[in-house]
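A single protein chain has been omitted from the complex, and every remaining protein chain is retained in its original position.
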Amino acid sequence: MTGSNENILHYVDGPLFVIKLNKPQSLNSLTGLDYLRLAELVDKADNEPNTYFTVLQSTGRFFSSGADFGDISSKAQSQTNETELEKWLTNFLSRNVYVTSVFNRHKKILICCLNGPAVGLSAALCALCDLVYAMNDKVFLKYPFMELGLVMEGGTSVTLPSKLSSNQVTDTVLFNKNMTYEQLQGRIVTRNYNLNDANEFNERIIKDLKSRSKDIYLPSILGVKKLIAANYVDSVHRANSLEATDALSFWLRGEPQRRFQILKAKLRKHKM
Amino acid sequence: MTGSNENILHYVDGPLFVIKLNKPQSLNSLTGLDYLRLAELVDKADNEPNTYFTVLQSTGRFFSSGADFGDISSKAQSQTNETELEKWLTNFLSRNVYVTSVFNRHKKILICCLNGPAVGLSAALCALCDLVYAMNDKVFLKYPFMELGLVMEGGTSVTLPSKLSSNQVTDTVLFNKNMTYEQLQGRIVTRNYNLNDANEFNERIIKDLKSRSKDIYLPSILGVKKLIAANYVDSVHRANSLEATDALSFWLRGEPQRRFQILKAKLRKHKM
Amino acid sequence: MTGSNENILHYVDGPLFVIKLNKPQSLNSLTGLDYLRLAELVDKADNEPNTYFTVLQSTGRFFSSGADFGDISSKAQSQTNETELEKWLTNFLSRNVYVTSVFNRHKKILICCLNGPAVGLSAALCALCDLVYAMNDKVFLKYPFMELGLVMEGGTSVTLPSKLSSNQVTDTVLFNKNMTYEQLQGRIVTRNYNLNDANEFNERIIKDLKSRSKDIYLPSILGVKKLIAANYVDSVHRANSLEATDALSFWLRGEPQRRFQILKAKLRKHKM
Amino acid sequence: MTGSNENILHYVDGPLFVIKLNKPQSLNSLTGLDYLRLAELVDKADNEPNTYFTVLQSTGRFFSSGADFGDISSKAQSQTNETELEKWLTNFLSRNVYVTSVFNRHKKILICCLNGPAVGLSAALCALCDLVYAMNDKVFLKYPFMELGLVMEGGTSVTLPSKLSSNQVTDTVLFNKNMTYEQLQGRIVTRNYNLNDANEFNERIIKDLKSRSKDIYLPSILGVKKLIAANYVDSVHRANSLEATDALSFWLRGEPQRRFQILKAKLRKHKM
Amino acid sequence: MTGSNENILHYVDGPLFVIKLNKPQSLNSLTGLDYLRLAELVDKADNEPNTYFTVLQSTGRFFSSGADFGDISSKAQSQTNETELEKWLTNFLSRNVYVTSVFNRHKKILICCLNGPAVGLSAALCALCDLVYAMNDKVFLKYPFMELGLVMEGGTSVTLPSKLSSNQVTDTVLFNKNMTYEQLQGRIVTRNYNLNDANEFNERIIKDLKSRSKDIYLPSILGVKKLIAANYVDSVHRANSLEATDALSFWLRGEPQRRFQILKAKLRKHKM
Partner (left out) sequence: MTGSNENILHYVDGPLFVIKLNKPQSLNSLTGLDYLRLAELVDKADNEPNTYFTVLQSTGRFFSSGADFGDISSKAQSQTNETELEKWLTNFLSRNVYVTSVFNRHKKILICCLNGPAVGLSAALCALCDLVYAMNDKVFLKYPFMELGLVMEGGTSVTLPSKLSSNQVTDTVLFNKNMTYEQLQGRIVTRNYNLNDANEFNERIIKDLKSRSKDIYLPSILGVKKLIAANYVDSVHRANSLEATDALSFWLRGEPQRRFQILKAKLRKHKM
């Protein structure tokens, strides 16, 4: 498997396959390899015969602050004999297409436990989940595509308008706003646990899911998922190919790299 | 026509064709034949040249508590020379496909007057209506597919995600929750009459519809229905075939029968 | 399982699951129960882990002359306490919807070996197959829906226009013409074995398939089927619900029953 | 260009192309020619290489009270050698199809600044915009299609159900209700400026948009618009052809003309 | 009704509604008003309760040579106070959208009897028919959109690729080639009468259709048409709005007018 096991933990607990982001020190920013590792684990859960719920959890203050700036900067500056096209095919397009597709084709119930904000591709994956739980009303999603000189990715051009309204999505994405708990609740977030501790939040969800699983006929879960997914799977595949290949031209113009560089500098300053 | 006229009443009143569930003693639980009778009446309204509104009303405390457990149990236990496949084709698939299709192809405005909760297939039919009015904020819809070892039916895998969001539908259906008035209002329910008496509620709606019909050009009604329905009719047909044939495999495994049996026993206990 | 094992044989041979219609004396006309039995076998093949090809073969002069007139007539005349609606839901709609859906959702390569003509629902199932082989250029498909006072069924309103052109389908179906080998070849039939003996034809195909299977990576077969089927599965489901519920109104008017009766009489005369 | 420049003003300001309705005395009711002029300006903005936002603003108390009754009445009564079909092809169908299509194919961000109510085709165009801002909570949209003996137009049979729910749209359109700020907010309106002066409102938006444009990579705007629009452009085109040709039969029956005439008389009375 | 009755004749004969182009001297070139008249007659047939087949026939050497050049030239040169946009909305867009939609929504079987070539919009309408019969193998269809500085119209961007292959359509349309009998047969033309006299051809078809109608259950005809049309009606509506509004920009640039003028001059020369 790809990537270090320390960054993303996982375990099986009855009908649950739990995947936990474990980079609290960096607000769970994820490198390209981390995203691949995450997708591999989600796929592993798909093939686990006794798994009915794939539960994404995290640690610390953020669910995930998105792509690791340092990772992108080091790729942008790396001196290889690759052309720019090859570099961004490898480091952007292939990973985005793969991760998005793995989430889109998942046959189990995908649950995202928002202990805090999710940003960028991580927030896109959250919008691909079947259920999203919030630790409290401070969580938000952020899609900083415009700030980064990119376009929508991770299927968001389909998932967000289908869950919210297209006007609200345009407003939020275009002007780089947070998608707040008020906007998310009832549309993306279906339960607010009103807690302040990530560990307690994570444990409560595990307990709840195990308790609820007792009353229901487990094979029906996969049947319901299949029927609901039939409404959007094709559209997300269509968007996946379109989004990723459209975005590539932005990477080839160099704008995202330049903007990631600036943000990284800001971040360093901020830390000092 | 199928079924007894006593269980489901109907009459024509100007541009309205009113159909009334009349089994308050059983909370308007419906047998397979009752559902067929209901569909026949809805189809009759479709062919009535002066009908513009098909109004579904009910009596007593529930709009409809869904499938009659006793009816299903007696089918499950009947000793005929049918195979299990034949039995459930007749008693489940054929009726669900037909009733769902009759509601889906209806050319008049279908109005559901929720004097109380609607459950199961009855709640699915409510989600196929163009307008839903609530007697008060105590009404709810319930889709106990998981509890019964089934999957979504009656077009709900399309209608519910298109009216609510797919996350909210997944949460409610998967964990067998009530879909409360708060969730329904503005999305499925468009008016709350804030009343406590079913008769008064039913009469007020009839009066309102007749009064409103005076100001509008009646043929425009069918034109508007046709244009809005063009967005979903094909998808509901697609789901109808998929849902019903997927569910059949659950009936063939015997799980729904077993669970209906348990619920029937609980109900009997509860009454004693 | 449904129906007598004598009428429809089956066996497993390596990657093949062979199903053989075995009513040559009646030109393999099939009763409602025969069609259910056929669908059950196709479904059984779908669940057989080592099956990659589901091969439909037949015996005698016809692949299948379609619905058994006697079966339909006896249903039409049966004195039960069912209403007409119940009778035709059970004897027409439920079976057509189920059989069509089982063929449509099949995950293996479905192969129809036309040793002779196929008629009616049997011809519709042939149009749902991935591969159709002809014994010689005398085979044809016939869709006598107009002659029987019916409409298109078994997904033919989608499968035929997608494989032939809609004008050609309209011409053939509307005027009750044979769809000849010339029309079928290259569009539905992909190989003509130029043989005159059904046994030899059936054996040659088995031998060919087994020989060809050796060179190819078997899991790729299911991958190719899934990708090609993604183009039409939803449309066939949509048509399945629409066709079956539209046709029901024709059965309720009694026209198909009347016409089957006439054809049965003609057939009897012809035999004398 | 079509129509007088006085009625609809426009200017370019950096990345903005501002179009302003300027008939406050008639509550910005628009003649057929005014709508064409508006569409031409929107198209002009589409071809302006430095434009990223096309901003529709208005003046006075209403954003636009919809079609000019006098204009329609004078057409209805004009004595030409045209047949009724020719007359309404020219004065209704061609304009509606063209204006709707121009809005639907627009590649820049379309922003509607609701200084007050929008009615009829103007309200339909508002529902085709990517962003809608409200001056305060007194704004509303009104679709008086039923009152006028018409059906849904301007793509509303697609845009409204996709942004609100189909039940809510049916209720509002069928019974000629205002679509209030409460219904619009979060679904169509994404920001309420809480102001009372149209000029101040218009200026504030211009200032906000210019300020926000500074932080974002402008080419990304067009990329985001393209990806979100991919979800609905085809459906709106489908509805455009269907709505306009369906409505024509209502014009040929003379009902809308009769009703516009009555409304015009009422309006005159009201003014006296 | 629109237009002179002499140019387009019609009569009812049992289940047939026959419409006959009657301008043999101009090879049945049609003015804008002629096309409207044709559409009105097709719509009249749709509303005729006893009509099952709407039969389009013609006279002389051509089925129809398409738009009347003189008519277009006179419009192009007319001095009115219309802008160019208004002129071509009236004289091109509104008519094309309406005629295409009337053919697309037709509920009866539309039959085109090709006594000779069909060109331009007339050839587009032929491609919207359910059945096309050829008098002999000299008939062809011609879509001179490129020669005229236009784009595909009359739904041809959908109908032609669905009946032929998109490569063949691209080749024929792009390079202004005749679509020959060899290309049409089996895909658009389903029968060749091998005759040389238009009257005899027309009569034979009438006789054939009446004879064939006797054996079939007439209501089944409308059922089959509805099911087959469900495959394409939405796509043709989508194309109708897109094609017509795209083409308008070509008319506004003046290229088609210029090219019609040249062709008209050539034609005059040719006649001398």
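Order of writing sets the labels: A, B, C, D and E. Residues in every chain begin at 1.
As a convention for this text, a contact is a pair of C-beta atoms (placed from the backbone, for glycine too) under 8 Å apart; a residue touches a chain by one contact, two chains touch by 3 or more.
Given the structure is predicted, the values throughout are model-derived calculations rather than measurements.
*Asks:* One chain is left out of this view; which of A:L93, A:V173, A:I188 or A:A229 touches it in the full complex?
*Replies:* A:L93
*Asks:* Touching the absent chain in the whole complex: find that residue among E:G14, E:G70 or E:P161.
*Replies:* Reading the full complex, the residue touching the unseen chain is E:P161.
*Asks:* What does the interface between chain A and the hidden chain look like in terms of residue numbers?
*Replies:* Where chain A meets the chain not shown: residues 1-2, 33, 36, 40, 83, 85-86, 89-90, 93-95, 97-98, 100-102, 105, 234-235, 237-242, 244-245, 248.
*Asks:* Residues on chain E that touch the omitted chain in the whole complex?
*Replies:* Chain E touches the missing chain through residues 145-152, 157-158, 161-162, 165-171, 173-176, 183, 235, 238-239, 242-243, 246-247, 250, 255, 259.
*Asks:* For chain C, which residues reach the chain that was dropped from this view?
*Replies:* On the chain C side, contact with the omitted chain comes from 109, 129-132, 162-164, 186-191, 212, 215-217, 219-221, 223-228, 230-232.
Throughout what follows, only the chains that are shown with their structure count from here on.
*Asks:* From chain A, what is the lowest number of touch steps before chain D is reached?
*Replies:* Each step joins two touching chains, and the minimum needed here is 1.
*Asks:* What is the minimum number of touch steps required to go from chain A to chain E?
*Replies:* Steps on the shortest route: 2.
*Asks:* How many angstrom lie between the CA centroids of chain A and chain C, rounded to a whole number?
*Replies:* Distance between chain centres, rounded to whole Å: 46 Å.
*Asks:* Please report how many Å separate the Cα centroid of chain B from that of chain D, as a whole number.
*Replies:* Centres of chain B and chain D (C-alpha means) sit 37 Å apart.
*Asks:* Find the geometric centre of each of chain C and chain D from their Cα atoms only, then give the gap between the two centres in Å, rounded to an integer.
*Replies:* 53
*Asks:* In chain B, what residues contact two or more other chains?
*Replies:* Within chain B, the residues that touch at least two other chains are 162, 230, 234-235, 238-239, 242.
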